[in-house]
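Below is the structure I would like to discuss, written out as structure tokens.
Missing here: one protein chain of the complex. Every other protein chain is in place.
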Amino acid sequence: TAAVAVVQTSFARGLQIGLPDVPDDPTKRMGAPPGQVGTRSGFEKLVKSPSDISSRSPLQDFHGIITPSDLHFERHHNGVPVIDPAKYELIIHGLVERPTVFSLADLKRFPGVSRIAFLECSGNFRTGKETMTPQEICGLTSQSEWTGVRLSTLFREVGVKPKASWFLAEGGDAAVMTRSIPVAKGWDDAIIAYAQNGEALRPEQGYPVRLFLPGWEGNASVKWLRRLELGDAPWQTREETAKYSEPIKEGKIRQFSFDIDARSIITYPAYPVQVQRGWIEIRGLAWSGRGKVARVDVSTDAGNSWQLAQLDEPVLDKAHVRFRHLWQWNGAATEIMSRVTDETGYVQPTFRQLLDARGPDMGGYHLNPITSWQVKADGQVLHKPENWR
Amino acid sequence: TAAVAVVQTSFARGLQIGLPDVPDDPTKRMGAPPGQVGTRSGFEKLVKSPSDISSRSPLQDFHGIITPSDLHFERHHNGVPVIDPAKYELIIHGLVERPTVFSLADLKRFPGVSRIAFLECSGNFRTGKETMTPQEICGLTSQSEWTGVRLSTLFREVGVKPKASWFLAEGGDAAVMTRSIPVAKGWDDAIIAYAQNGEALRPEQGYPVRLFLPGWEGNASVKWLRRLELGDAPWQTREETAKYSEPIKEGKIRQFSFDIDARSIITYPAYPVQVQRGWIEIRGLAWSGRGKVARVDVSTDAGNSWQLAQLDEPVLDKAHVRFRHLWQWNGAATEIMSRVTDETGYVQPTFRQLLDARGPDMGGYHLNPITSWQVKADGQVLHKPENWR
Amino acid sequence: ADTLIQNVPDRFGFGKPASPAQIARLDIDVRPDGVGLPAGSGTSAQGAVLFAAKCAACHGPGGVGGPNGSLVTTNSTAGKRPEKTIGNYWPYATTVFDYIRRAMPFNQPGSLTDKEVYALTAYLLHANGLIDEKTELDARLLPTVKMPAQPRFVPDDRRGGPDIH
Partner (left out) sequence: ADTLIQNVPDRFGFGKPASPAQIARLDIDVRPDGVGLPAGSGTSAQGAVLFAAKCAACHGPGGVGGPNGSLVTTNSTAGKRPEKTIGNYWPYATTVFDYIRRAMPFNQPGSLTDKEVYALTAYLLHANGLIDEKTELDARLLPTVKMPAQPRFVPDDRRGGPDIH
């Protein structure tokens, strides 16, 4: 009968296909039935931009503050490993009372915690030409809800000794990534994370388990975590010496600059968008690794005057915040830019201010300058490149 | 040379494959390079459970408060339509000064707003046997960050007339779904949403545009929205009369019961989990359509005594909240359950209390009873079915 | 964080005026007072033929039984809850026309002419004992049909707080 046909034919169950042929009038054709796993609409083409070593999130395409997990930026030092969660183990040893090995199931039994926080690579800055998108300029930042066990809970479980001041976090990837982290961060807010945006971590983000250090440079949140060793001094691994360190003034090289400095960027309008005269809602993201965003100011006259932007709730600690500023564009060429202030009083600097403070040898990490967009008289929006090297 | 080989061979770019063969030692094999779009690990099998008319979110598998978009519950009345976003139009007419048609691009130009809020089907309750999972009992609730334009902004744009008291929301799906909504909700917090969890709405959730009514029964948040008509009385559509109405006492049938009553459910431990003696973190979700969750209490002795559970931040208005309660299980058979209180003072009732209040003809919508799990002496956790019909 | 409610203009000027023709194409809803009902009419006898051909497979012969639910009230079997149907649960007759026109038949939605919808509505209202067999149902008569369930419908009067009823 017809009724049976409705249920059993029409579409296959399970994975739903994104883009079947488009009916002239969708109200006159039965739609796809409920499925097991949804898919993005076939009309939406959201992609990260991969290089050999990283892949950048399409910030200009995002709304709100959550990054879809499959579009979270990637940075890894020898690819994404395949780790069987049933064989997964985390070992904690060194200056502890009870060296212990935890299975994934063990970790999930401990009291957990979830929080929404950003993760940014400290090498997240590019400039140099006008035809650059937010994704190209700073697509190495993303935000998720992270769930896991507090590292402090595991520290108590293994009995971290009082003289332990640093720990080594080691990944089980082909780079066997290592970073030395102050034990204080472990007692403070570090998470041994096993979930992201409600589900297991994605492979690119450390499946099945990663370290997550809220507000700190992404490299330190070691993925595919296999080992924590407690010690009394940093290990001086290659990542914290040859890499992720930055030349500053007087020939010095700064290392262990973990905090992500407060930053904001306008993601709309931005290259390659062309705008029309009239009302424009300027939108963007702002964040700080040192706490909450206190305010975001927007300038639509090349930095001569600034106006307070609105922030969507919730404004969370060490989290991307969505800012909005309504602007009536009169059609004259100008520059627009945003500037965040965090709750410690840190004000996002200009590139020139950074260069003045760090000197001509300034390194490529922890660059968080105010980013200007040139709005041309024809509505074209172009990046305003910084004058560097 | 070897260097060239690294970059060009090894793996294909683009969509990353979930489960290649598992190496004995992942540290000795180069991993997959950065890609355009990630995928869930092949080891994770998360699926909604589809029926002919809906598909339930696997609540027991979730962490935190965000529902992955492809696992958001589905409920539709004649399938998921395919709508070309370039041809999409929203028409607003009736008791307005300026009947207007908006393209998707038009809608995105207005000032926007994002908020994290749950969406629950008011028919979200099943009971009847012990072997039921949270997904089966109440998998028709999910949570996303929703982005769109405030309906109040569009109301101002079209000039809603003072005598307009209700509006009709109509979908462009094969059911041409319609609901009558009080205009006050439009002025209050209704959103014309075009994004979910940072990206465009998923097809199952109304792509490209849906109505989103925070805290209200899901059916009223009409998906694939094509038309809003302003009027001075409800339309009495089939969905708000024959469906989504509930028999209560004295032969009455209640309709327009939009608010989702406060509810909570323990999602761990829950059937089919088997627990071990010792420390167990009881976890679950709590929410209210009338505002914020004020507190969640957990009982581990079949409701004789209650203890305050902890709530993960952020605790948001009309949003799922993750609660946690640490319990030391001594191995004796018992029952565990959770009870939410919202900021209006509404306390989640037992099924018996609901039945007493609504009478023996009580309908199947807006059932939000305290859900008990039986913990057997062998650690088996079973649903405690309600005695109904 | 301190934010400031910005000066929002009265209008942004986005969107285009909707022409009467554009509105008419979509404006298919029918209100309880009959506003929205189209021209045309139909009888139960005409509807019976259509129902057997296009509806009975899903809703049962005569609108009783069938895999997708009864539409016609029958005497409930002792001890069993009566199935909700147009006759015992629908508060407004106009809803029958509106719903059939927008959504049925389920596998060919939007395929019926207005005349067919009037006829099917007449058939279902008569089968439920709500109109006479001979009634030529049209825009004038449909809103006048008295529905038994109408007096039972009440709006939700709960406003938060301890009330759970």
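Per-chain numbering from 1; labels A, B and C assigned in written order.
Operating definition for what follows: contacts are C-beta pairs under 8 Å (C-beta built on N, C-alpha and C of every residue); 3 or more make two chains touch, one makes a residue touch a chain.
Note that the structure is predicted; figures quoted are calculated from it, not measured.
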Neighbouring displayed chains - absent chain, whole complex: A, B
Which of A:Gln236, A:Gln276 or A:Ser305 contacts the chain that the document leaves out: A:Gln236
Residue of A:Phe102, A:Tyr194, A:Trp287 or A:Phe323 in touch with the missing chain, whole complex considered: A:Phe102
Option touching the unshown chain, where A:Lys28, A:Arg290 or A:Lys376 are the choices: A:Arg290
Identified contact with the non-displayed chain, of A:Leu46, A:Ile91, A:Ala164 or A:Ala302: A:Ile91
Residue ranges of subunit A at the interface with the undisplayed chain: 77-78, 91-93, 98-103, 106-107, 109-111, 153, 156-157, 168, 170, 174-176, 178, 226-227, 229, 231, 233, 235-238, 241-242, 245, 248-249, 251-259, 261, 290-291, 342, 344-347, 349, 353-354, 357-358, 389
Subunit B residues touching the omitted chain (full complex): 1-6, 25, 27-30, 278-279, 292-295, 308-311, 315, 321, 325-326, 328
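The rule is simple: only the chains that are shown with their structure count from here on.
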Where subunit A and subunit B are represented by their mean Cα positions, the distance between them in whole Å: 26
Chain centre separation (subunit A, subunit C; CA means) in Å: 50
Interface hub residues of subunit B, defined as touching at least two other chains: 78, 109-111, 174, 176
In subunit C, residues with contacts to at least two other chains: 8, 12, 14, 102, 106, 109-110
